[in-house]
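With one protein chain held back, the other chains of the complex are shown just where they sit.
Letters A and B mark the chains in the order given here, with residues in each chain numbered from 1 onward.
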Amino acid sequence: MADTAQDQSLVQVKGLKKYFPITQGIIFQRKVADVKAVDGLDFEIRKGETLGLVGESGCGKSTTGRAILQLYRPSAGDVFFKGKDLVKLQGEELRKMRRHMQMIFQDPYASLNPRMTVGDIIGEPLEVHNIAKGKEKKERVQELLQIVGLNPYFVNRYPHEFSGGQRQRIGVARALAVNPDFIVCDEPISALDVSIQAQIINLLEELQEKFHLTYLFIAHDLSVVRHISDRVAVMYLGKIVELTDRNALYKSPLHPYTKALMSAVPIPDPVIEEKRERIILVGDVPSPVRPPSGCHFHTRCPIVMDVCKKDDPAFRDVGGDHWVACHAV
Amino acid sequence: MGTLLQVKDLRTEFHTQDGVVHAVNGVTFHVDEGETLGLVGESGCGKSVSVLSVMRLIPQPPGKIPAGEVMFQGRDLLKVDDEEIRSVRGNKIAMVFQDPMTSLNPVLTINTQISESLELHLGMTKEQARKRAIELLKMVGIPEAEGRIDDYPHQFSGGMRQRVMIAMALSCSPQLLIADEPTTALDVTIQAQIIDIVKRLKRELGMAIIWITHDLGIIAGLADRINVMYAGFVIESASNKEIFANPLHPYTLGLLGSIPRLDAALKSKLTPIEGLPPDLIEMPKGCPFYDRCRHRTEKCANENPPLDLGAVRHWVACWNWQDVQKARSKQ
Partner (left out) sequence: MATLAASLPTQTRARSPQMWLLRRILTNPPAALGALVILLMLFAAIFAPLIAPYPYDQQNLDYIEKGPSAAHWFGTDGLGRDMFSRIVWGARSAVFVIVMVTAVSLALGVPLGAIAGYFGGWADTIIMRAADILFAFPGMLFVFFIAATIKPGIINWAREIGLSDLARTGYLDYAVVIIALGVIGWAGLARMIRAQVMTIKEREFVIGARATGVPAWRVILRHILPNAITPIIVAMSMGLGDIALSEGYLSFLGIGLQPPAPSWGNIIAENAGRYWRRFPEMIWLVFIPGLVLAAIVFAFNFFGDGLNEALNPEIVD
């Protein structure tokens, strides 16, 4: 898919895998197994779009985000960004690339250094990339605070003096400081209260428009992902099972997991809820240490066939830029 | 249907180093036999504290219940002695909490934990209790219940642990089940399983439920009636359909406008509620929602509206609910 859309694609992920070894022994550690957190992903993120990455806990969505940014070095595969393979970059070269790609985190309480002032937190990226110093830096920090809807007068305060939503705004300002092209938003609203969530979603949307940002938006909440994304990728146990336009995904989901996930999301309307047919999946997500053979979803799939237990279905375009990995489609 | 639980003017406060936190500020609500009441609100709105106060599970100190009445089967639960409240807890009123891992004892088998209350409250023998425990596990859909009853909590997944918690809660056939965000820690597909089970059990066993949640989607599919809470007050109360079809409080309306819906047609913009909830230590004199409200007037700054305004069988604590209704119908 990358070849046809080379000019507009910003990030290309090819065969991305991230395994975390499980070791035993203290002095002589030997590997006994792998947690296959991300198990072979191929997709692209297009310039200016929001690609939603949705899945349940343990499906590898956060690991994917971190592996793309090389915060976890991938076990296999390539990540092309601005024409460079990030996986092959080392040390200073990689550090310099970070100026163009940033991250916003889930937990606004954990993602800010409690011992640094807001000014230092937001100013640090400017300093380490030699963008601004001294007075210039201070002015830029104040401008950034204003951009994210905070009072510029807050520069000398510490994170604990802010509410969750305000802290998340600080995190957004830090990510924006270096004028990045690409931001990985890792569950940026799931730790916030409902009424605050919408504030942050709107802020992210406004900033995208204003600064022409590209987002990878990671979340477990399908309604939020569908709201903010242009295209949505659904992940299950280390693999993307379906990837398509937000409306196509809602109107004509093809993968049985997507269908089940969609039907499980409650809709705040009692009249609709009364009429909805739920697909209730049986059992739990299997362990990523020993994923099922063939299609990873076959143990819970309502339309499982014999072939699903043996062969891993290919992730392919079934027409109209609608990608799916299922034997039954 | 008769009234099962009647809570009147309940107040709960916490005495901390920083001052008195007014967590629940005069809450009145009731639960009818066999109905599901949804308590909806954001963190800090007092939804959990009010039911914990009903069960007298607030640690005192720092907690204090300076006023209120909790009538359950002809007695005030706030006034009965410790022994009597223990005979109600877990027996007639049972609870399920958000985090199934911390509410199960990690060093005891599931059998021991379920049988305990059966032996204690119902006077069963060990064999009887074990048999009943297996029945209960089957009821909540745990596969191979006979084989799993002697397992420890860590051998179960999060969803399975929450099923065990529900089985424990139902062990004495309570008349009221209080579910405090029981699916918040779970994934949506597992959440759907749990909600499905609770709905089925409610049909089969006919108990009343108080379901506490911040998720309007969940409550829309579950509740008969809904109380919306904010800053320690119930600010709106009506039937499930009425609340969603005709929200009268600006906060309820704001909540509905700030959640993205899976079935939304276009990429529409959300309308968040600006600002933050009030400080529960220095409560405002007037309406607690005043600072964030689009419909506020001078009266709102000075007088806190009581929960007795609104339409037929629809109570709202807002002086300007008619304006809210008009503004909404214009949209």
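Here, a contact is a pair of C-beta atoms (placed from the backbone, for glycine too) under 8 Å apart; a residue touches a chain by one contact, two chains touch by 3 or more.
Worth saying up front: this structure is predicted, and the values here are computed from it rather than measured.
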Review point. Among A:Gly40, A:Gly149 or A:Gly283, which residue is in contact with the omitted chain in the full complex?
Key: A:Gly149
Study note, to complete from the structure: In the whole complex, of B:Asp18, B:Asp82 or B:Glu144, the residue touching the missing chain would be B:Asp18
Review point. So that we can see where the missing chain sits, which residues of subunit A does it touch?
Key: 66, 69, 71, 95-99, 102-103, 105-107, 110-116, 124-125, 128-129, 146-147, 149-151, 154, 158, 160-163, 165-166, 169, 171, 174-175, 177-178, 199, 203, 206, 210
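To be clear about the criterion, only the chains that are shown with their structure count from here on.
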Review point. If you average the CA atoms of subunit A and of subunit B, how far apart do the two points sit, in angstrom?
Key: 32
Point to revise | subunit B residues within the subunit A interface of the complex | key: 42-43, 157, 159-160, 187-193, 196, 214-221, 240-241, 244-245, 254-264, 267, 269-274, 276
Point to revise | subunit B contact footprint on subunit A (complex, rising order) | key: 56-57, 163, 165, 193-199, 201-202, 205, 220-224, 226-228, 246, 250, 260-274, 276, 278, 280-281, 284-285
